[in-house]
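The following block contains the structure, expressed as structure tokens.
Missing here: one protein chain of the complex. Every other protein chain is in place.
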Amino acid sequence: MPKEAMISGCAASAQAAKLAKVEVICSYPIRPYTAVMMELSKMVANGELDAEFIHGEGEQAQLSVMYGASAAGARTFTGSSGVGVTYAYEVYSPIAGARLPVQMMIADRTLDPPGDFGSEHTDAFCARDMGWIMGWAEDPQEAFDNHLINYRVGEDPRIYLPQFVCQDGYFVSHIPGKVVLPDQKQVDEFLPPLKMDHRLDPKKPISHGPQIRPDQGDALELARAMAMSEVPKVVMEAIDDFGRIFGRKYSPFVEEYMLDDADMAIFIMGAHAGTARTAIQKMRKQGVKIGMAKLRFVRPWPTEAVAAALSKVKAVGVVETQTSYGGATQGGGLMFEVCTSLYDLPKRPLVTSFMAGLGGEVVKIEEFEYIAKHLAKAIKDGKVCKRVHWLGFEPE
Amino acid sequence: MYLIPEHKRVPFAGCTPAPVKEQRMMITGNWRTYRPVIDREECNLCMNCVAYCPDACWQLSQDEQEVVWNSEYCKGCLICVNECTHGALTKAHELDFEDGVVRLEKPF
Partner (left out) sequence: MATAVQTQELSPIRRIRDIPKEEYYVPGHRTCAGCGPALQYKLVAKAAGPNTIFIGPTGCMYVANSSYLCTPYAVPWIHAQITNGGAVASGIEAAYQVLIRKGKWEGKLPNVICMAGDGGSIDIGLQAMSAMMYRGHDALFICYDNEAYANTGIQTSPTTPYGGNTTFTPPGEMIPEGKKTFPKDPPQLVIGGHPAVKYVATASIAYPVDLMNKVRKGLNYKAPSFLHIHAPCPKGWKFPEDKTVEIAKLAVQTGMFVIYEWENGEYKYQHKPKEYKPVAEYMKLMGRFAHLKPEHIQKMQAFIDARLKAPGMPVEIPIPPPRAEA
């Protein structure tokens, strides 16, 4: 019987890993994701979960252990935050290129310098070019669900790609929310055991990853790109099945909230979408025709779904909780992909970026009202006043 | 959506089948300028050549009566000649032999 619990994102992730019957886990402590590993170690110690719990010597080691264990054919789980995510960077491409469906939970955290435990998407975002599936959760329930969906998609024989399952540090990882925990039978129905032909097995020897010539490199990389392009189809199948088995129906890629009759939209991902939701409800009562497009997958980027959602409005405020210093917008990196998604539309909305929540700063309802005001002005003027705003630092 | 030409076909995830007895895609016999030559009268089957060849090019025969040389892969390093305990192995110019120098159809 499914049961309801009031648990944090970290605890929800641990529950998901347990129900997914992960086989090799590698830990290393760093705030704020550490609690996942603390939960899992308890489950292993008391026999609730039969897995190898390896104490990695660092984050790069965690991912390296995952690489080996996944290559041997085990279902793997690891995680990190902040500079831990960037320390492990060396191994991201090797894992993805070796087509190993490793899963990494990221409770994101602002990058040093200096130490800052607050949430920011930059850590995981840095790795978006490495060929992993990547997406964010808004709350502990979505975090839990995303873990199962990502295993299902990543381990699909048409895909075999690793996944970053991300959630905002503290806002999701630590604040409890309602999570419906399914029973094992439901999870077993949704998630079949991992099967890999390209695993290391003395009964069927292979050489995994020999040196190649430069003229062999492009073919391998095209294969990786093609695998990624197969992901959306598999995601949609998984989401359908998920809804059928667990009763929760997600939009696979972009959740459209009050967008159909909206003039303007907030484009956002992660925890602050929850605040945006409340702000939009409030503004709607005041007659402001605003909606939200909430992004669930950063990779593969759902170009069509983003274009479809945002073409409904006249102005878009992209809320960015990550940085891309010196980038085209002098703000974050989400903006680049939104603009690219809209580029081919016969009629493009106005787009402007709002840097919010950086360093882990809270994003208040008033900030969304500020955004709405600027979008309304942009619609009236027929142009945006500037490309990027840093909320809390604006002159007016 | 894309056309992958024949010569650009690469195995899935860069995983190749393991070789069984030898790796046909890396034939190294054409590297050598000298080859070891065995005097079977002198050979006492000390097994040094078999043990010390980095390329496993000396093997004890099936009937264990002699050591057999692999001309397709021998790089001509001559460690075997240097380590032979009974002077049964000497070196000779590769080009002195009719079958001298394994020729590949094309470079690697």
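To keep things simple, chains are lettered A and B as they appear, and every chain counts its residues starting from 1.
We adopt the following convention: contacts are C-beta pairs under 8 Å (C-beta built on N, C-alpha and C of every residue); 3 or more make two chains touch, one makes a residue touch a chain.
The model shown is predicted, which means the values in this text are computed figures rather than measured ones.
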{"item": "Contacting the left-out chain in the complete assembly, out of A:Pro114, A:Pro157 or A:Pro202", "value": "A:Pro202"}
{"item": "Footprint left on subunit B by the chain that the document does not show", "value": "10-11, 14, 16, 18-28, 31-32, 45-48, 50-57, 59-60, 70, 72-73, 75-79, 81-83, 108"}
{"item": "Subunit A, residues in touch with the chain not shown (by the definition above)", "value": "23-24, 26, 50-52, 54-58, 60-61, 64-74, 76, 90-91, 94, 193, 200-213, 216"}
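Keep in mind that, in the parts below, only the chains that are shown with their structure count from here on.
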{"item": "Complex contact set, residues of subunit B against subunit A", "value": "1-2, 4, 8-10, 12-18"}
{"item": "Residues on subunit A engaged by subunit B in the complex (per definition of touch)", "value": "97-99, 160, 198, 205-210, 212, 215-216, 218-220, 222-223, 226"}
